[in-house]
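Removed: one protein chain of the complex. Kept in place: all other protein chains.
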Amino acid sequence: MDVLLREVRRRTDGTVEFHDTEFAGEVLTIGSGVGQGIQLLGLAVAAAHARIASSPAGISIACSRGKTVNLNGGETKAAALSVGDVITLASHRLQLIEAPTGFDLALEIEVDHDIDPSEYEGAFQTDLRQTWLRKRPAAWALILLTVVVFIVAPLVVVTLRSHGNVVPASIPGDGLWSSGPLSMAHQQATGSNCSACHRVMFERVRDVDCLGCHRNVADHVPEGHLALTKFGDKPRCATCHREHQEPVSHLIVADNSGCTGCHAQSPAAFGSLKVGSASAFSAAGHPEFKVHLLKPAASTPADSMDAEWKPEVSGLAGAVENSRLVFSHQQHLDAARVIRNSDSEPLDCTDCHAPDVDGKGFRPVTMKDSCVSCHELTFDPAEPTRQLPHGKSREVVIALQEYFARMFVDPDARRPATVERRRIPGRTDAESRCAGPPAACARQATTREVETQFAVRGCITCHQVIDTRSRDIVERFQVVPVRLTSDFLPNAHFRHSSHRIQGALTGSAACLSCHDAGKSRRTEDLLIPGIGKCLTCHGDQPGGIGGSLSAAASKPVNPGTSVRLGCAGCHGYHPT
Amino acid sequence: MESFKIAIVGAGPAGLSAAARASELDRKANLGSPGHVLLEGFGAHAKTIQRYQKGKHVMAEPGFLDLRSDVRFAAGSRERILEGWREDLARLRVNVRFNAEVTRISGARGAFTVHLGDGTSLLAENVVLAIGLEGNPRKLGCPGDELDVVQYQLDDPREYRDETIFVVGAGDSAIENALGLSEQNDVWIINRGKEFSRAKEGNLSAVLGAISDDRSRLGCHYESSIKQLRRADEAGPAWVAELQTPGGLVTVGCDRVIARLGAIPPRRFVESIGIEFPNDRADAIPGLSAEYESNVPGIYVIGALAGYPLIKQAINQGHDVVEFIHGNRIKPADHSLLEQRFLALPYEMDADTSIRQFQLRIPMFRQLNALAFRELIIESVMIAAYPAGALYDEARKRVRTAVDKLAASGRAPRVTRIIREGDTIYEPGDFGTSFYTIVDGEVTLEVPGSPSGAVTMVRGEFFGEMSLLSGRPRLERAVAGVACVVVETPRRTMVKLMSSNEEVREGIDWIFVVRELQRHFVPAAPFRELKDMAARVTSRKYKAGELVYAEGHKGECLFVVRSGGIALTRLRGDADAMVAQVRAGEVIGQMALMGDPMRRESATATVASELLEIRRPEFGELMRRKDAQLGPLQDSVSQMLVENARMQVRPEAGSVMSFLMDQGLGEATDVLVINEDLCVGCDNCEKACAETHDGVSRLDREAGATFAKVHIPIACRHCEQPHCMKDCPPNAIRRSETGEVYIDDTCIGCGNCESNCPYDVIKMVYEAPEKPGLLSWLFFGAGDGPGEQPGYKPTEAAKARGRKAVKCDACIGLAGGPACVRACPTGAALRLGPEQFIDLVEERKR
Partner (left out) sequence: MIHESLLKYRNARFLWQALALMVLSIGLYLTQGGVRVPSGGTWQGYILGTIGALLIVWLALLGVRKRAYASSLGTVQGWTSAHVYLGSALLLVATLHSAGQFGWNVHTFAYVLMCLVILSGFVGVYAYASIPQWISENHAGGNRPELFSELFALNRQLQLLAVKSEAAIQLAVTSSIERTAIGGDVAAQLFGRDRSRFIRSGTASSGSEAVLSGNEDQQQIIDFVAARLPRADKAAEVPNLHELVLFLCRRQSVLRRIRRDIRLRAWLQLWLYVHVPLSVALLVALVVHILTTFMYW
């Protein structure tokens, strides 16, 4: 399309000037913007206001959206044009005139140059407000995005899933509401299905939903007991177990307040339950330990074989061990008196007390593991490899019977030289010899040896032996069974292995710093330390020493670095 | 020759009402032929109102005044009022003659000869002059100049579009009209001369630029005039004008002719009749009796010419003057107002007696004509002090009952203010500019910190003249004394009185001078002893920019600034550096009389100022007095020296200060100053202004001058002597005691204040239409949001109510102060008083 643009300028003296320019292009644009085919200024003129185009059907004008031009006196948005038409736009005037040869269109343009200078700025976009930047639509878009993605979509997904529909994982579901990752086990167990635990919206996770899986968890306090106290409902699972905190929390709130909430109260609050109050791990805030000791029930004779043993809780002070063993720690630890068989060194604690597998406590002390290396059960010096069985008095007698029977019946078996060379102390040779028939000699020797072993220097060394005076040698002696307490403080977890090194103290020294075994002469001595011992290193405040324990009373191993100990450090909540 | 009892000249509101009354009295007297005649030089009644633009809302202020007339008048559109009067003229059979210009009046009471423009004349026993102040516009003086095509006034040039318009005249009004019209029309100025010799500088360059610009639609025919106007017979423009140009006679089509040839002021005509004016001031009012009779017996003056610019007042006077001429001693329409004024005075006396007594008691007002004094009392407020207790309570009860009764009849009366003895009438720092006259009892003036202590004033004396004259806040405390009765007269009334009455002006002037002398030099000297000296002190007026004295010259006098502001500058290199700005009430040039005759700085008026000049002999005489007080004067000199030196070493501060003074802040009391370094251009100040003021912003942030990051937007500065107040017919522009100058709702939309304001801060606007609520904008973008809608379209109702003047009122009554300042998020906008200007230029302590 070739267009002749004829600008008309009327001078004040009445003369008219024409300025012709040519335009060649598909579309002739009109507007106030730069680069428009015809640039017309004014507030009413948009940057790109209208376009004049040529088609086989003829010339036509079309305005941009929302704009109009005045065509022959009437506002129009789009129209076909013919020669003679007058277009007015703001105060500018365009008229189609007869196109000269070679042109498709000729326009006579009268530009109104008398626009106000302030309108001149209006021809340009000089403020961000005039650009596509918008605050309100942007805000609405963001609101919409937030609501759709974080409320509507999850709700839809949840609803669909609850009706058994499968929703692809790529669509954001209520996982967007999760406040943090689950613990592995829960994640595995629930399959990341929020409603596995969060069953009812706006309701906190219910215990029944926990107990659905955790069937074997016992209550801290049975309902019946709780009813005796003045406390209200039992705490929720989630009071202590906080999910969505992985990997930092291990699901348990390590906070004393959960415990002290009840336990710090005066015993009266516990109603008829006898519970000491504990508010902190300190001398003042925590009661002295109470040991659980095995004691024969009062109903049965104390020293009888069939005494009924029952655990009994008692205060630490004056508590007496009832193991029925005869043992002096002091003697065993006295290097002048006892040395190790293998290397002739003094004994270590671990020579007898071997840590158990989990390092928490110790394997039970047994004859076989702890004593026999020194206390061999030989009876005949001539046959040092021959040992009596341990633990079963009847078998001991039978073994001796067999031994002596064989010795006297089978002359080859004897080794008189040895017998002769060595005699039983306190006996005359004549007594040790037997001139009777072999069977009688054997019986005599057996009887003598049994009496020696049970009552003189064998079992009696460590055990209490009852002489029934029975004729039957087999039945005559009974060894009182040993009842060793495996855990004096069963309600507290104490990990011995983590206390084997205490500052500069290691090995037996570390053990002895708590257990005063070096001075214990009696079996009855209870070597369990009191709370004061713990408090030398522990407190319930980090970096300080717990409670009112004065520094003078007991010096910490490493002053100023005591280890914080919460309730859960020693105590479990759920009974096992 | 025809003969009438009353000839009324001028068919404006006053004349119409007078003629209507006269006609009614004629009818009652059953006269066969009319005993009155109404003469109007123009072709229709109420010429001034005829010239209002179409649909203009005409107001009926003051609301407290009752209408007493045979013609109707209530607030309404121009058309309704004119139509009502036209009907009244016919209904009352008023003997009116249009196009009957009175050229001369001769004779004496009982036998005046009234000569008319057409050569005829008539006889009248009495003449009522109701011709207003506007005078007659000079006409084109050619055939056809009475046709509709000619108009003598232009309200809004934007109302016309694509017309060919001739503007006849070469003055400022012609140029402004032509420039305005040429934005949308083809305009030709018809200039009789070769150039625009009477035009202001700005107008001159604008019009010459436009004429020489090929693209402008403005042209000019020099040395030309219109010879004839007639209706065109062919198509095209409706009218044809014959132009006499240097090139010969040209015939051109036109749509409109606007004649701006000025008006013939009426004063010369009035004087030709023999009526005397008290002085030569342009706003002087002829002396009149209480019955509107002038010094020429038989000639009565009413309406604007008598000093009553409001329509309702003029109408009432028209009624009353005819009654007076007929010998009816009626009480004037405003008599009830007067009674209300005296309602709670401690004595029972009828209003007329009271007013006579009062006038006698005040020496300064004794010579005033009765009408003027009556007007003064009506416009004033009476203050009566009672002893605290039963008497006070009883008086208040009396006033309250009366007010309630009047309020029930639909009026808000202005009654006596009751106070207790010992109450303060005003405090130092109050911005009141009213003037107080004591008619009874006594009043004590206490100047804080003054060694002379309190001064007691008695009956006949007056006070408060300092603020009246200088526009500065009060300096002293006025305390009501025993049984005092005080007349509180508003500034406007006093200014009018002072310009029309020499005695009042001189009386106030000398007291002012005496008090200034006392204040600055001899606090304990008695009035009487200073009176003589005051007469020798001259008061000098300076225009803005005028030099008072120059640096390096010898001085023989000092000056007390009476009003306005003075800039002190010192020559620094070849430029002046400002060292101080001095405001009303302060002294300059005192060093010249205190040992250093050489002026060390130049003093220039920053705004129109008035200074009292005290020469060496008078100063010496003052200083020789025993009670002379040199200490404070010396202290102020020392203090000024330091301040001046501090300013001088910081020329940049001085240049900012000069800039402020150039912006006219020398007379400002409260000005919006924007720090450009902080201003982010959010326009929240404008929005706040619009939102707190009916949707129309009274400030233009972006416009206005800037210097050294100090931007003074177009916003009211609450001048010490507000220019806008000068000529407000309904006295709608007021100053509150805290200093805010505001326009109350009695504005009649005359636009005087708009043109009087040199700082362009007053706009005439239609009420802005209601906007959608803030929330719907906030959420959905409905409307333009807060602030003034750009180019809003007023509703039809708002258009009918007409434009009213709006200006900044410093958010008077808004808790927390001006909204513009409180709405500024960055702290860029502050409102400052003049005493803070020094802080403005002061470097912050770092």
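Which chain is which? They are A and B, in the order written, and residues in each are numbered from 1.
In this text, a residue touches a chain if its C-beta (ideal position, glycine included) is under 8 Å from a C-beta of that chain, and two chains touch if they have at least 3 such contacts.
Predicted model, so just to flag it, every value in this text is computed and none were measured.
Touched by the hidden chain within the whole complex are the displayed chains A, B.
Residue A:Val34 is the one among A:Val34, A:Ala57, A:Val166 or A:Ala336 that touches the chain missing from this view. Only one of A:Arg6, A:Lys77 or A:His113 touches the chain withheld from this view, namely A:His113. The omitted chain makes contact with just one of the residues A:Arg65, A:Lys135 or A:Arg215: A:Lys135.
When the full complex is taken into account, the listed residue touching the unshown chain is A:Gly175, out of A:Pro100, A:Gly175, A:Gly212 or A:Pro267. Check A:Met1, A:Ala48, A:Val253 or A:Cys462 against the missing chain and you find that the one touching it is A:Val253. Chain A meets the missing chain through residues 21, 34-35, 39, 113, 117-118, 120-121, 124-136, 138-139, 141-143, 145-147, 150-151, 174-181, 194, 198, 201-205, 242, 244-245, 248-249, 253-256, 542, 564, 566.
Looking at chain B, the residues touching the absent chain are 213-215, 673, 675-681, 684, 687-688, 691-692, 702-703, 705-707, 709-710, 774, 778, 786, 814-816, 819, 821-828, 830, 832, 836, 839-840, 842, 844.
Here is the rule we use: only the chains that are shown with their structure count from here on.
The distance from the centre of chain A to the centre of chain B, each centre being the mean of the chain's C-alpha atoms, comes to 87 Å.
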